[in-house]
Structure formats: C-alpha cells, structure tokens
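With one protein chain removed, the remaining protein chains of the complex are shown where they sit.
Each chain carries a letter (A and B) given by its place in the written order, and its residues are counted from 1.
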Amino acid sequence: MKSKIHLLLPWAILMVLTITFSGQVSAKALMLKPFKSLSDQSKECVACHKQEDPSIYAQWGRSKHFGANVGCYECHQANNDDPDAIHHEGYTISVIVSPKDCSACHNEEVAEFSASHHANAGRIIGSLDNMLAEVVEGAMTMNGQSPAAVNGCWQCHGSEVKVMANGDLDPTTWPNTGIGRLNPDGSVGACTACHQRHEFSMIQARRPEACGKCHLGPDHPQKEVYDESKHGINFYANVDRMNMESAKWIVGEDYDAAPTCATCHMSATRELPVTHDVGNRISWTLRPAVSEKIDATAIKQGQTVKTWQERRRDMSAVCDACHTSSMIDSFYTQFDSLVELYNTKFAIPGKRMMATLQEQGLMTDVAFDEKIEWTWFYLWHHEGRRARHGAAMMAPDYTQWHGLYEVAERFYMELIPEYNEYVEKAEKEGKHEAAEAARKVLAEILESPEHLWFTGNEPKEVTEARQKAQAEFKKRYANED
Amino acid sequence: MKSKIHLLLPWAILMVLTITFSGQVSAKALMLKPFKSLSDQSKECVACHKQEDPSIYAQWGRSKHFGANVGCYECHQANNDDPDAIHHEGYTISVIVSPKDCSACHNEEVAEFSASHHANAGRIIGSLDNMLAEVVEGAMTMNGQSPAAVNGCWQCHGSEVKVMANGDLDPTTWPNTGIGRLNPDGSVGACTACHQRHEFSMIQARRPEACGKCHLGPDHPQKEVYDESKHGINFYANVDRMNMESAKWIVGEDYDAAPTCATCHMSATRELPVTHDVGNRISWTLRPAVSEKIDATAIKQGQTVKTWQERRRDMSAVCDACHTSSMIDSFYTQFDSLVELYNTKFAIPGKRMMATLQEQGLMTDVAFDEKIEWTWFYLWHHEGRRARHGAAMMAPDYTQWHGLYEVAERFYMELIPEYNEYVEKAEKEGKHEAAEAARKVLAEILESPEHLWFTGNEPKEVTEARQKAQAEFKKRYANED
Partner (left out) sequence: MKSKIHLLLPWAILMVLTITFSGQVSAKALMLKPFKSLSDQSKECVACHKQEDPSIYAQWGRSKHFGANVGCYECHQANNDDPDAIHHEGYTISVIVSPKDCSACHNEEVAEFSASHHANAGRIIGSLDNMLAEVVEGAMTMNGQSPAAVNGCWQCHGSEVKVMANGDLDPTTWPNTGIGRLNPDGSVGACTACHQRHEFSMIQARRPEACGKCHLGPDHPQKEVYDESKHGINFYANVDRMNMESAKWIVGEDYDAAPTCATCHMSATRELPVTHDVGNRISWTLRPAVSEKIDATAIKQGQTVKTWQERRRDMSAVCDACHTSSMIDSFYTQFDSLVELYNTKFAIPGKRMMATLQEQGLMTDVAFDEKIEWTWFYLWHHEGRRARHGAAMMAPDYTQWHGLYEVAERFYMELIPEYNEYVEKAEKEGKHEAAEAARKVLAEILESPEHLWFTGNEPKEVTEARQKAQAEFKKRYANED
C-alpha cells in the first residue's frame, strides 16, 4: 500500500504540528494539510455509493475527513501487488483500511498505538485462551478454524485476515475489528475498533461505550466498574456538559464534570499530551493471576521501559485536575493494599497449589479437563480481576460482592476441597510421596495468619482482639442507636 | 367493544394510505382521519382527570392522539355487554384498552402483531416454565394462582385477565402489560407492552430499552448483547442524531448513525415497509435447546410460511443500508458457524443424554427435582442462548465468556459427571441393561472428534498439527514481540 503515501505526497505538505497545551510545548503528529478539493477518484466513488450506501455517505459527510476533502479513494486505494487489492470499477482498492493506511496522515497516533499492549492483542493465538476456543469450546469446523474463536476471541483480539484465491477476504477471518488484527498488508491493529467508520467521531471514541466493546463482562468488567464509580455517575448525569467535540479536550480546561475511560488513560491534561498507548499511565497490571507492577516483566527481560512510578506520576497528573494530592496519594494507598491482599492471600497460594499438583504428576497434561482447572481460572481470571478492577476505579460493589467475596468462596469452598481430593486420590493410588508433598504445601499455606480462621486455629488473642474492637465500636456508637 | 368502531365510523372517513418509501409503493394501514374536535365525552373525562391524574393528562397532551382529537373516551369506551365494562360517571368504559380497541384505527399494525410470535407469548401456560412458576418456585396461594407467575412470567408473557364479580379486574391478573396478554374481550396482546401509555411515543418504542422490558437477563440478554455491540455503542453516542421522532424513520434516509432493535427487526428501509411481526426478518430460532431455521417447525407441520431464506434476504436488506453485501454474507457465514457448532457439539448430544436417562427409566417423572435437569436447563436456556445471541449481534463477550465458555464448563464438568452418576447408580441397583444403554450413548458422543480431547484420546496428529500451527504463528509474529 505504499502507493497511497506516494499518491498523497505531491498533494500535501507535511508539517510538524507544534501543539501547545497550557504552555507546555511538545512535538506532535506529522499531519497532512487538507486537500483543496475532493479528488476525481473519490468523486467517482461517491457518485454510486451515495445511492448504494447512503448511511456511509452520510456518516462521511459529517466527518472531519469530508471537511478536509479526504474521500473514499484517499483511504481505500491500493497497489496492484497488495495482497488484498481488488479491482473495482476501474480502480485498484482494498476493503480493509489498515493502521498502515491511516498512518499516512495519522502517523504519530499509529506509532503510539503500535507500541502499546493493544497492538499485541492479536498475538495471543497459541495461548491458553486459544486452547479454550479451539479445543474445549470449539472445533476446527470452519475452514480449519473454530467458530468459537471466529465469533468470540478474535472479535476483540483480532483475526489474522486471510485473502482467498479469488481476492475476497476469507469470511473465517473477516468481518473483524479486533484491536490487534493482523492485516494483509503486514500492519497490526484496527483503528476502527475504537473509531467507528465512517464518521470517526471523537464523541463516540471518547465515550465509555467505545471501550465497552471489549472491556466488559464477567472476566474484565471495566465498563461496568466505571459505570458504578462516581466518575461514571457524573458522566451520565453531565454528558451534555462534557464538550465532547472539543479538538483538544483537556480535562480541567474543556470539561470538568467527569472523566471517561479516555480521559484518564489517553487524553490530554494540562501537563500531558494525548497518547494512543493505553498502558502509558497504568502502574499495576491487573490481568494475570498474580498482579505485578507493569514494568516488572520488561525489567526481568532486561528491557528499559517507562517505569511504573513514572506511569503513576502521569496518571496522578490526570487525577490532579479534580483532586488534591493528598486524596490521590491516599487513593493509591488504598488501591495498592487491595491488590497486595489479593496477591498474598489468594493468588500466590492458589498458583502454588496448581503448580504443586502439576509438579507432583497428580493432574493430566490436558488443560481444562479437570474441575480444579476451571475453579482456579474463575478465581483469578474472573473474580480476582473484578476485585482488582473495582478497587482501581473505586466501584465498591465490584471490589466486594462481584470480587473478593466470590474469590474467598472459590478459594475456601472449591479450590481447597478439590485440591484435597487430589491428595486423597494420590494416597489411595499409592503415590505417597506426591500426596505428602502436596499435603505439605497446603498445610504451609493454611498456617499463614490470614488463613488460620479457616482451620479453626485463629489464636485466641486475635479472636479476642477482634471481639474487643467490635465491642468498643458498638459502645462508641451505641448511644446513637 | 364493537360499539367503539361503530361510534367512530360516522365521524371519520376510512382511507387507504398509500405510503411511498423511496419510490416503492405499498398498500399500508387503514387509518382514520383525525377527528375535527375533541368529543364531548372526552371533554368531560378531561375535566376531572386533568386534576386527578395530571401526568396522564400531560402525557396525552404530548401525544399524536391529542393532535388528532383522539381522547380518553375514544379508546376507553365500552359496550354494556363487554366483560370488563364498568359504569363510571354516567359512561360505560373499560380500563383495559386492548389490541382489538386499538385496531379500530391501527388495524394493520394489530394484524401484523397478531400473526407474530409475540402474540403467542401468553399461551405458554401449561409449559415447562409454568411448572417452574407454579410448583417449583411457587405455590397456588394467590387466588389459586402462584405469585411467582403473577409477578414473574406473566409480566412479560401476559396474564389471562379475569374480571371479578363486582366488575373490577382481578388483581391476580392485572396490572399486567405482558405482550401476549389474553384480554377480557377475547383479543390477544398489549400494545402498551412496547408503546407505553399515555403518550405512545415513537421515540420510546424505538429505543432499545423498550425491548429490554423482557429481552434481558441471564436467559435471553438481547438488550445487554445489543449494548455491547458496535450498533449499541453507536446508538448511545449518537442518540441526538437518530431523528427518533421521524414519522417514516427509514434507515439510510432519516438516520444512519446506528440501528436500534426496532431498526433491524421492525422498521422501514428503502425497500421494506415497517412491520409489527417481529420474527419477519429472523432466519434462525435461537430460543429452543437445539436451534433450527425459523420455518422448520411450520414445514414439519405442513404449513406454508415465509421461508428462512426470504427472511434472511429481508434482514440483509436492512444491513445493506450501512454495509456491503460481502460483509453481510460473511457475517452470516460466521454466525451460522457458531450456531451449528453449538448445536452439534453441545445441544444435540445434551438433549440425547437427557432423553436417554428418561427412556431408560433412570430419572423421576417430576421436572426439576434432580440436579441434572437444572444443569441441562442452564446449558441451553441460559448459556447456550447467550452464546447464540452474542454471535447474532456481534457481541463477542456474550459469545465467549457469558456463552460458550460456560456452556463448555457445564457440559464437561457438570452434565457428563452427573450423567455418569446415574449410570453408576443404575449399575448398583442392578439395572444393567439401562446402565449399559446409557453408557453406550455417552461413549458414542465422546467418540466424535470434537470431544476426543476430553477423554485423552485426541489423535496424536491432531495435537501435533495444533502445536505446529501455534509454533508457526508464533514464529510469524515473534520478530514483533
């Protein structure tokens, strides 16, 4: 698709936009000047398509692209040797407009995106989730792929788009707007995952629903968590005051009633420029079984990345538009404490238990064929994330009832009894050493102070201290009861 | 209630409205001309009720009915021999305005509705759900009916409205706005299920929340599925551009930002007229345990109905306002593959297992007194529907995490072990033949390729092919990792 840039260059003057945010200067985005008039090619596209696809025509008519004379052909043109090039009414075009195509004008945004976790979302194939989609839930019945992957996983993570012999896109792999889509032109991502075609409205991309395309549901309910939080409450109540169409959209300048997902994770503040690297201001990763600081993996691999402290400082700069620094710091103290509680009390022990069964040869090699595998997966992948996400965005119902309450039940009422069944079975089968090793691991876990209550071994003084604190609390407020 | 039509006839001229949609002509709806002035009877109603019920008065004042001089009496008048006629301030009226009453003016809409699945919703009584409401969850403690049915099932499906000896509506059966309500005048349905009184706003009826009165929740979460989809995302972002008050509301002409439930299932396109038969554009039924094409039952019964292909062609015509035909066709290829995967891998085997236990006399005759009955019900009625609905509307989280992931867990971790318990119990009780027959059925199921992984019998070459594909995929993208 090199031709596209080639074609655009003679028409436009590349310039470095120096964007000034509240006095701060930062070099930002190469950007093409608007075209003087709509190209002849696009005029010809429009002549038919305004009849054939009136909605697309109308959406485009409302877009900034229209105002800048960026038409159908400027985005959809292709080279003859592009893998997905098709010939259509005398022109060579492609159906998919990839980030590589968008980068002809929006180069900095694409560069930021390409450095983000979002850009890796399509590469999960071969991972655990893929085992679920291809084997456990699915079957390779659709052109050698699993309909569970096609309709499920890939729709958020992105497919590897294939072009068929006749030049059409393989329906197994497209339609697909997964954010990490692997495109025929070798580029990664789908800008339309968030910026829906053909208006590419900033309002739409800045709203929480945009993120809720993927960030919702039992396993990563960020949208629901946001909706419960005071941030979400204020957004819905004040949506008309959010100045959502503002070009710069700086929190504390252009709007102040509430933040959306974009505000905190991507958008400009008085100090920070907008970024399309969504992890840029995140200090913990809440995705894996055991949470760690977001730079931990990179550090282990000897890479140099933006540290978690720098990211937290930047996120705090967003908070700072509306909150005092003492409130921001205290919030992080609370949030950190919850993640560490989850890690220490449930995630690290749970992970160790699962590893022990594996190491001792008590489980099969096949994933998800035994109940305890589902139990553990629910604990960290669904419930544990809900607890952590809830704390991250101050949505207490997710922290508690959708979160830690269910984590605790899963740990004590399912994981431990199911683990014990393996130990007993091993014993019966004469695997005394393995049984003993596994028994010892659980015993060690249950001897740590936070689990003593469960085995009836809470020290008398702890129970009494709690009862005393309760009694004193009641006494303090009894006169008001 | 014949008198209503009788009364209206002398006042109004019936005329066939020829509605021209984008040049297409179709005969549509008999419709009364507006009344010249408000009737004396309605004036008298209003004199009191504007004080007594100011909200109803105000809602009516905003309605098209008000503009057309259709007042209280025009809709609420009754005949002396109507079962629910009451005498009120010198007039004979009825509280319920039934579809029969509405049909005096809106005859075509009522005819379309009456031919739809919606119209049959009240006749589920006597079905499985009714066993749940009357026996399992409930008790016949409210006038010989179950409060679980009264407050639950009937509120969506519709009650059989009874008139008490004193002429009042039996509180066991009313208030009720279930869409399949069985009315005292013999008519079926409740227009107010979707068109809420007394404004009967088109905006309200066209919004997704209208359908969400019933189409939501763990067992049929169409509203939640829509909200997650790109269609829903765009609706909420662009609600002010949807031109929701437009009389004709043709997608691609009057609006283009997003479709609502009504857009796809009911509303006009450039080619199709509006319809109140909600199943008219649906090709699969996703309701039963095993999905089949929507005309399959009718064909088996020797009836001639609109074929699923015709319905799909019409739905595609809606999609066509915003999407290319290659995208529409590819979407259907993806969606069909998911339904067929669900049918083949889980629903047909599950149904067969349940039938086998029944046939072999291993279960009681009472529904829902054994765990496996709940397990199976959750699988198809809750989780299986979620997976299918998710795929139907491109909401991947519902397809995957709310859907197939839970279907797979239910099938392998609950249904099969519980089934095996029946087999073992039968063996212990000396029912060797029944046990053997049941064992054989499960063995057959688990021998099919998509289940071999679970028994550890996946052919070596399948495992290796998957591992090889994974390795190649990783290699292809490793340089970018």
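To be clear about the criterion, a residue touches a chain if its C-beta (ideal position, glycine included) is under 8 Å from a C-beta of that chain, and two chains touch if they have at least 3 such contacts.
It should be emphasised that the depicted structure is a prediction, and the values quoted were computed from it without experimental measurement.
S.K.: Which of B:Val46, B:Ala68, B:Ala111 or B:Val136 sits in contact with the chain that's absent?
M.R.: Checking the options B:Val46, B:Ala68, B:Ala111 or B:Val136, the one contacting the hidden chain is B:Val136.
S.K.: Taking the entire complex into account, which one of B:His65, B:Arg181, B:Arg207 or B:His451 touches the absent chain?
M.R.: B:Arg207
S.K.: Give the residue, chosen from A:Gln309, A:Ser337, A:Thr364 or A:Asn420, that touches the chain omitted from the document.
M.R.: Checking the options A:Gln309, A:Ser337, A:Thr364 or A:Asn420, the one contacting the hidden chain is A:Ser337.
S.K.: With the full complex in mind, choose from A:Glu44, A:Asp168 or A:Asp256 the residue touching the hidden chain.
M.R.: Counting the whole complex, the residue in contact with the absent chain is A:Asp256.
S.K.: Could you list which residues of chain A touch the chain missing from the display?
M.R.: Missing-chain contacts on chain A: residues 227-228, 230, 232-234, 236-238, 251-253, 256-257, 270, 321-324, 326-327, 329-331, 333-335, 337-338, 340-341, 344-345, 390-391, 394, 396-405, 407-409, 412-413, 449-450, 453-454, 456, 458, 466, 469-471, 473-474, 477, 480-481.
S.K.: Going by the touch rule given at the top, which residues of chain B touch the chain that is not shown?
M.R.: Given the touch definition above, chain B has residues 53-56, 58-59, 95, 120, 123, 125-126, 130, 132-139, 141-142, 146-148, 150-156, 160, 168-169, 171-172, 174-175, 177, 182, 188, 196, 199, 201, 203-204, 207, 209-210, 212-214, 216-219, 364, 366, 368-369, 371, 374, 382 touching the missing chain.
What we mean here is this: only the chains that are shown with their structure count from here on.
S.K.: So, what's the distance in Å between the C-alpha centres of chain B and chain A?
M.R.: The mean C-alpha positions of chain A and chain B differ by 32 Å.
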